[in-house]
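For this view, one protein chain was removed and the others were kept in their places.
Labels run A, B and C following the written order; every chain starts at residue 1.
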Amino acid sequence: MTDSETLPDASQTVSFLGPAGTFTEAALKLAPEAKGKHWKPVANVLEALMDVQQGRSFAAMVAIENSVEGGVTASQDALSTMDGLRIIGEYIVPIRFVLATRPGTTMRDVQTVAAHPVAYGQCRRWLHQALPEHLYVQASSNVASARQLFEEDGLADAAIAPPTIQDHFDVDILAEDIQDSSIARTRFLLVTTRTDLPSRTGTDKTSLIVTLPDERPGGLLSMLEQFAARGINLSMITSRPIPESPGRYRFVIDLDGHLEDARVADALLGLRRYSPSVKFLGSYPRAVPSPVAVDPAYSDENYAEARGWLDGLVR
Amino acid sequence: MTDSETLPDASQTVSFLGPAGTFTEAALKLAPEAKGKHWKPVANVLEALMDVQQGRSFAAMVAIENSVEGGVTASQDALSTMDGLRIIGEYIVPIRFVLATRPGTTMRDVQTVAAHPVAYGQCRRWLHQALPEHLYVQASSNVASARQLFEEDGLADAAIAPPTIQDHFDVDILAEDIQDSSIARTRFLLVTTRTDLPSRTGTDKTSLIVTLPDERPGGLLSMLEQFAARGINLSMITSRPIPESPGRYRFVIDLDGHLEDARVADALLGLRRYSPSVKFLGSYPRAVPSPVAVDPAYSDENYAEARGWLDGLVR
Amino acid sequence: MTDSETLPDASQTVSFLGPAGTFTEAALKLAPEAKGKHWKPVANVLEALMDVQQGRSFAAMVAIENSVEGGVTASQDALSTMDGLRIIGEYIVPIRFVLATRPGTTMRDVQTVAAHPVAYGQCRRWLHQALPEHLYVQASSNVASARQLFEEDGLADAAIAPPTIQDHFDVDILAEDIQDSSIARTRFLLVTTRTDLPSRTGTDKTSLIVTLPDERPGGLLSMLEQFAARGINLSMITSRPIPESPGRYRFVIDLDGHLEDARVADALLGLRRYSPSVKFLGSYPRAVPSPVAVDPAYSDENYAEARGWLDGLVR
Partner (left out) sequence: MTDSETLPDASQTVSFLGPAGTFTEAALKLAPEAKGKHWKPVANVLEALMDVQQGRSFAAMVAIENSVEGGVTASQDALSTMDGLRIIGEYIVPIRFVLATRPGTTMRDVQTVAAHPVAYGQCRRWLHQALPEHLYVQASSNVASARQLFEEDGLADAAIAPPTIQDHFDVDILAEDIQDSSIARTRFLLVTTRTDLPSRTGTDKTSLIVTLPDERPGGLLSMLEQFAARGINLSMITSRPIPESPGRYRFVIDLDGHLEDARVADALLGLRRYSPSVKFLGSYPRAVPSPVAVDPAYSDENYAEARGWLDGLVR
């Protein structure tokens, strides 16, 4: 598309679900690794991850849970099936919306509102009260909604957009925090091909994709016992059907802890023996750095003590 | 928006993620209950479910797993938090795409392709081979992509769209089955406010939303034991963060069986006692009518036998 | 052995491991049901239980755990294999021993000590200190030891016996509480053929014999989940090999609770469905009437509430 010499160096490029102004871009602003790099907007999560896998970018920011921009299951499935990817960071972005207009527009002027369907769904209550008579125009992203304000044949008088929209368009903000929930958040992951692990911080997460050995009642239970038997808390579990194997599932799992925690390493060993497929996606600091509560029974010290005891038995 | 006398009778209306031509509409075509009814396209899943809850439609069709049109987590969260909804049917639609153009266009003419981002992601391989030099234009839905072909300032020469796109636009189909995977499918649910249960067929599913009593390792395990201890297989489990309670989760669960199966009723009793919140979303026939394998230990007959034995003990 | 007309009425007879003076007799003194009845000493536990089964006695007192008089595994196996028996009471007897002699004997005179082997083992430390040079003569019971003091060719100068031995022989007690452990106790059960259940007291136990469906790792776990999934604590579990089925086991189980507790009834239903054989041996008040701690999740009220909820779902 452009000459290769003008392409930014892949090692200086991060891909994200664009365009500029999305919540995904807001997540990038939280990532120290992305600072000062070229941020490449792409059309979807799969494209972002393929940029990384194929060496066009050194990292991609993708939504993994609860996104208002879509892509959650696409992220999960891509991480499940693509090789060589590793998560190195987690970021949480609060979901807040504003009502943006062309300069000079007042609430009374607003007859038509452009919005991405999910954003529109999240602002229903406010719209019902403030603009009960409005018409709705669908937009393809949370930024495209504002862009419609300035298009030649644009019908929209107002757009639902993220608070950062003023960085990208010359808009007035008629109302802030118009989303129904004041606590909605989206969780993002920064994905690379690096194989060295981020250092252990004590407030880490580890992400895995695990396949059950067969389809029978209790199989999931046996898998989860691998975690419970080491006192490990899960913060996310999602079954995903395996298209090629109807009736079978893989599980996308986030657990509290780092691969260098003895209990986590031990659980991974247990999973690996039990499951036909365990994919390690990385250990990385949690976005919310509340410390992981570790039962003393499963502390590194206790692991070392038990190992010493066993070694004494067998000499 | 229109006079109420011209509104279709709610009892004759089904809402779906529009516009006409989406995969969600394809799912509607599979549902006997939707036959001959007014199909009302809406902008997003939440709107569809609110139509049902607020009596504007008697049913809504929503994607619940693996959608290419988005809305999966929105469906899950809406079913978790909205009251009075019941699932009465499940439908599976194969995900297939075609390359549609204005009549007379040939492959050689195609420079720009319009597509919904997820659809675009699913056709990458074919596009790379057949149209290596194409430019991409983002569309807000799998139908809006085709609509761009006919817009005044439309840039697109071709659109990625569902096979049914010819029912809606006068297009040529230059290529069929251009999706990368030949086995992708999306699962849809038909949601109503009916409280009578669809009859037991022997190939049923039951959907639940369950909250864990507290956040501790092993809590999920204890919950799943309620199913394993009755020989019940889960076909879907997804944790969803509860925004109001950071660090806590609810679980969206599909299990094999009908509420009128003794083992399912027994498991629901167990869950209800264990969990602070169990939401029953319905029992309904599976889209794929393969019979549910039931361990004789958990058959209705065995339940009745055990009850007779116990009654004999206490007389 | 005696004329039948002189036989005591079976409804007035209780069998126990004799002779008079054993700890088993001490347990009988604790049982209101045995008060004023004819106490029939028999040679072993099996004989006592057969007296009940065959109608010669209305009850038998047998040791079930930790006996110094033997018979524990015999009791367990007899309860497992004999039909028609029900436990109606539990009694705990502290295990205390005295050193008994013929009147006038002093410690300096004691050269030879008669004792049942198990009693002898339980008084080793005291004997080592007080009578380091003594010789040991084996006795067939804790009463036979004292009887040897008065036999014509008896070698014993002293006998290890229960504190009640003075009720049966004219002995001097040279030392009390000579057992090594001050806290040893034996647990006894009163067994009948009554099929009405002792009333629920809130501090009850229930005894079961359960067979696993097959021999595989995890089978025991699945069985125990039936209890854990209802918040039921076990106070005893013992595997017993099934002689006719090498490699298979039955389990002798005591749990906290009464068959009329909803959670116990529910667990029994679960076991009955899971196991090829569940034998209910009775619900009866615990010897130590500390109340059973019941998680509110498994209270009768919660069971009733859950049932009401389910009935509402299916109408």
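Rule of thumb we're sticking to: a contact is a pair of C-beta atoms (placed from the backbone, for glycine too) under 8 Å apart; a residue touches a chain by one contact, two chains touch by 3 or more.
All values derive from a computational prediction rather than experimental measurement.
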{"item": "Candidates C:Ala20, C:Ala130, C:Ala184 or C:Val314 - the one touching the absent chain", "value": "C:Ala184"}
{"item": "Missing-partner contacts on chain A, residue numbers", "value": "195-197, 213, 222, 225-226, 228-230, 259-260, 265, 268-270, 272-274, 280, 297-298, 302-303, 305-307, 309-310, 313-315"}
{"item": "Those residues of chain C which, in the complete complex, touch the missing chain", "value": "1, 17, 43-47, 50, 65-67, 70-74, 77, 116-118, 120-122, 124, 135-136, 138-141, 144, 152-153, 181, 183-185, 215-218, 220-221, 224-225, 227-228, 231-241, 243-244, 246-247, 249, 288, 295"}
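By our rule, only the chains that are shown with their structure count from here on.
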{"item": "Chain A and chain B: spacing of chain centres that average the CA atoms, whole Å", "value": "22"}
{"item": "Multi-partner residues of chain C (each touching 2 or more other chains)", "value": "222"}
